[in-house]
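All protein chains but one are shown in place.
After this line comes subunit A, so read on.
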């Protein structure tokens, strides 16, 4: 299905958020996820279904002021 990953178009076979992240190559690293602008806790990714045109955001630590 067609999704958006961090603002860019992407295509995945996965039907859950957790499976999509694995398919896209996200490993263990520290990151957090949002689906259609709502936060999805790590423990809920496996039960979070994906639909066409969903927007996934994956964010990780970076320098801040």
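By definition in this document, a contact is a pair of C-beta atoms (placed from the backbone, for glycine too) under 8 Å apart; a residue touches a chain by one contact, two chains touch by 3 or more; residues count from 1.
What we mean here is this: contacts and distances are computed from a predicted model.
Remark: of the listed names "NADH-quinone oxidoreductase subunit F", "Electron transfer flavoprotein subunit beta", "Polar amino acid ABC transporter permease" or "Thiazole synthase", the one matching the undisplayed chain in UniProt is "Thiazole synthase".
The chain not displayed touches subunit A at residues 6-7, 24-27, 29-34, 37-39, 41-42, 57-65.
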